[in-house]
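Complex shown without one protein chain; remaining protein chains in place.
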Amino acid sequence: MSKIPESTQLGKQIVIEDDVTIGENVVIGHNTIILKGTQIKDNVTIGCNCVLGVQPGNSQRMRKISKGNTQLVVQSGTQIGHLVSIYSGTLIGENVFIGDHASIRENVSVAEESVVGRAAIIELNTTIGRNCTIQTLAYVTGDTTLEENVFIGPCVSMSNDKYMGAQSYSLNGPHIKKGAKIGNNASLLPGVIVGMNSIVGAGAVVTKNVEDNITATGVPAKKINF
Amino acid sequence: MSKIPESTQLGKQIVIEDDVTIGENVVIGHNTIILKGTQIKDNVTIGCNCVLGVQPGNSQRMRKISKGNTQLVVQSGTQIGHLVSIYSGTLIGENVFIGDHASIRENVSVAEESVVGRAAIIELNTTIGRNCTIQTLAYVTGDTTLEENVFIGPCVSMSNDKYMGAQSYSLNGPHIKKGAKIGNNASLLPGVIVGMNSIVGAGAVVTKNVEDNITATGVPAKKINF
Partner (left out) sequence: MSKIPESTQLGKQIVIEDDVTIGENVVIGHNTIILKGTQIKDNVTIGCNCVLGVQPGNSQRMRKISKGNTQLVVQSGTQIGHLVSIYSGTLIGENVFIGDHASIRENVSVAEESVVGRAAIIELNTTIGRNCTIQTLAYVTGDTTLEENVFIGPCVSMSNDKYMGAQSYSLNGPHIKKGAKIGNNASLLPGVIVGMNSIVGAGAVVTKNVEDNITATGVPAKKINF
């Protein structure tokens, strides 16, 4: 049995499995499910109908990771919306905001003060720096790095598999440097680097690395001069 | 305690909070949650695992709105799918259809006979006219206006923040006039106006206003002549 502090504000029909740790002043919405081993720190708010702490191990089709940390840890002050799924083996930092319908897989870290938008999806092995904004319906693929203060516009798409399953390939998502901004519905190809403080235009298709401090737009994305 | 009419067809494990009003002949699916103050009119059908009437106020990261109406009102004859979230302070008109996994935020109005597709998302402060179709996975950003009879294709993306958080900016979504049609996966930039009965091609990136009665395609979108 998990110990639930008296300060917890519990909705109805919540399922809390064994070995769950809950800090002080946590709010958990109706029908939310917190699976084995999840750690929720102080002042975390969780919406309704969520599934937190999903174990990835039972799927044959999802890549395996070997990693010490197999728990989901949600640091203090973080807010999680409704109908959200988050996997175990992931660390959500302090004061993060996660929108409704979002999904975050295993072996991800989302640093403090970042925002994961409504219905945004973050795949495995991905690192999100502090104070990033990932907007609604954006897709952050696996094996991706976002440094701090990165802005990912709504519906941005990324990929990490150059050969789309046709050849053996070391999966490699984009690397987006500090302060870069990606416009809505842009597409980033596997392994591209977007330079510091650079801007990628809405709908651009980034096939090559983007230098620091430039703006790139179009299909394929090219530097523009103002 | 909320009063539930005898004509209500209730699924199992439903949570109905206080101050909820329910009309005649309403159907509510299993595990659905109806939060404080929500008003459901006659002949409304709601699917399973929904969360209706979410209060936006408790999130520090989502913009605040100051507005009299803080309830969710769902007018008669409307059908809501499964796994849907809708915020308070929003008005859903008569005979609207809202697909599964859709999400609609606060201070939105969706006029009668409109369709909000499966997994489509409508952000705050947005007005949808009557008889609009917003297709699957389309993203209607905040501060957007769709006049009547507008068609938004699947996976269309919009943005409302010209500077992507870099500067203070009055957020301003697209304005789409009567009868305009936006093709699938098109991208609309902040504040663009799409003219009456105009057509935007699939995958187009609309960076400037589109006149009435034309077809615009490409990146950036340009008028084409047939």
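Annotations for the structure displayed:
Which chain is which? They are A and B, in the order written, and residues in each are numbered from 1.
The rule is simple: a residue touches a chain if its C-beta (ideal position, glycine included) is under 8 Å from a C-beta of that chain, and two chains touch if they have at least 3 such contacts.
Note that the structure is a prediction, hence the values are computed from the model and not measured.
Screening A:40, A:73 or A:121 for touch with the missing chain picks out A:121. The residue touching the chain not shown here, chosen from B:2, B:25, B:45 or B:71, is B:45.
Here one chain is not drawn; of B:107, B:133 or B:160, the residue touching it is B:133. Considering B:74, B:92, B:115 or B:176, the position touching the chain not shown turns out to be B:115 (whole complex).
Where subunit A meets the missing chain, the touching residues are 13, 15, 31, 33, 49, 51, 54, 58-62, 83, 85, 101, 103, 119, 121, 123, 137, 139, 141, 155, 157-159, 164-166, 185, 187, 189, 203, 205, 207, 219. Interface with the hidden chain, as seen from subunit B, comprises residues 11-13, 29-31, 45, 47-49, 79, 81-83, 97, 100-101, 115, 118-119, 133, 136-137, 151, 153-155, 181, 183-185, 199, 201-203, 218-219.
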